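Excluded from the complex is one protein chain; the other protein chains are retained at their positions.
Take a look at chain A:
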Amino acid sequence: MATATSSYIPLAERSIWSDVQPIPQDDAPDALVPIMYSQEYKDAMDYFRAVSARKEYSDRALELTESILRMNASHYTVWGYRMTTLLVLKKELNEELELMNSFARENLKSYQVWHHRLLLLTHISPEHPTEEIDYIHESLLPDAKNYHTWAYLHWLYSHFSSLGRISEKEWSEELRWCEEMIRVDGRNNSAWGWRWFLRISRPGAEGIKDDGKEEIEYTLRAIHRIPHNVSAWNYLRGSLKYLKKPLTPLLPAILPYTEREDVTITAKEETNLPMPSNPLPRDTPLPISYALEFLAESYQEQGLSIEAAAVYTELSEKYDRMRSAYWAYRAKRCVV
């Protein structure tokens, strides 16, 4: 059994709770995975069950839920009760939001903490969610790939744009912020995902208006900065596929990474493509497997399946041994 800290005063000894009969947990003797609760937690839950049975929405109930949530931030029933209490008592929800800032810092990975925050924002419903956006941008600084934070940012923009409260200027500021995130860490896949939302999948996105020219050039430049960046390569493939554009016209910008000189291109090449730096950035071992895959798929696109199979076979035998079986499978598939 965990022992309570010496300063802990059991709720039964506090006058504010003297009118409440606690309800102990009724867990069968053969319960699975019983938890050796600390005295504080057990005590608080005994009173919470009692409060909840009475449907008591009060200040002391709020305090009680806070102390439980500080011990167990994923207690969805307690979060729900707290939200209802806040609304019944018509509490100042901005104060609750402040409190949540400290919760979020300690419990970045709890769905419930973010859910509570989302409900608060829905109820507060600010005319402009600017402050909240700034707060989320800030909380991504120490943990730039936190899934929950990104999902919340996505909700924030989707929710407030559906209310017509995100202006075009704000969208383009967000895009600039996103580009800064990618500039700082080109391998942050979440930031690339955010770009996809901002440029391609959100209602009113502009990334496909110019037939994807800007997207493709942006991504090629990112590849040229960090040639081994899987996120940028996947984004390039993804946008070409989404726009139903062929791969082959981009080959001139890709070929330097394949270390091949014998490639003939049958399709019309794109002109004025951003080209790799010459010489390539240091620490760029060649060839790059993503570039070879791009080349092989371009061969397939041109109907050159034997050439494509040869590239896949090289990937299998030499350049990407972890996926040796996979590339052999791709080689076999393209000549069947």
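A few comments on the model shown:
One rule holds for everything that comes next: contacts are C-beta pairs under 8 Å (C-beta built on N, C-alpha and C of every residue); 3 or more make two chains touch, one makes a residue touch a chain; residues count from 1.
One rule holds in what follows: contacts and distances are computed from a predicted model.
Selecting from "Prenyltransferase alpha-alpha toroid domain-containing protein", "Ribosome biogenesis regulatory protein", "Molybdopterin synthase sulfur carrier subunit" or "RPA32b", the unshown chain of this assembly corresponds to "Prenyltransferase alpha-alpha toroid domain-containing protein" (UniProt protein name).
Across A:60, A:137, A:221 or A:323, the residue that sits in touch with the chain not pictured is A:323.
Only one of the listed residues, A:99, A:124 or A:151, touches the absent chain: A:151. Among A:9, A:28 or A:306, only A:28 touches the chain left out of the display.
Annotation for chain A: contacts to the undisplayed chain at residues 2, 23, 25-38, 41, 45, 49, 52-53, 71-77, 80, 83-84, 87, 111, 114-115, 118-119, 122-123, 145, 147, 150-151, 154-155, 158, 187-190, 192-194, 196-197, 200-202, 230-231, 234-235, 237-239, 241-242, 322-326, 329.
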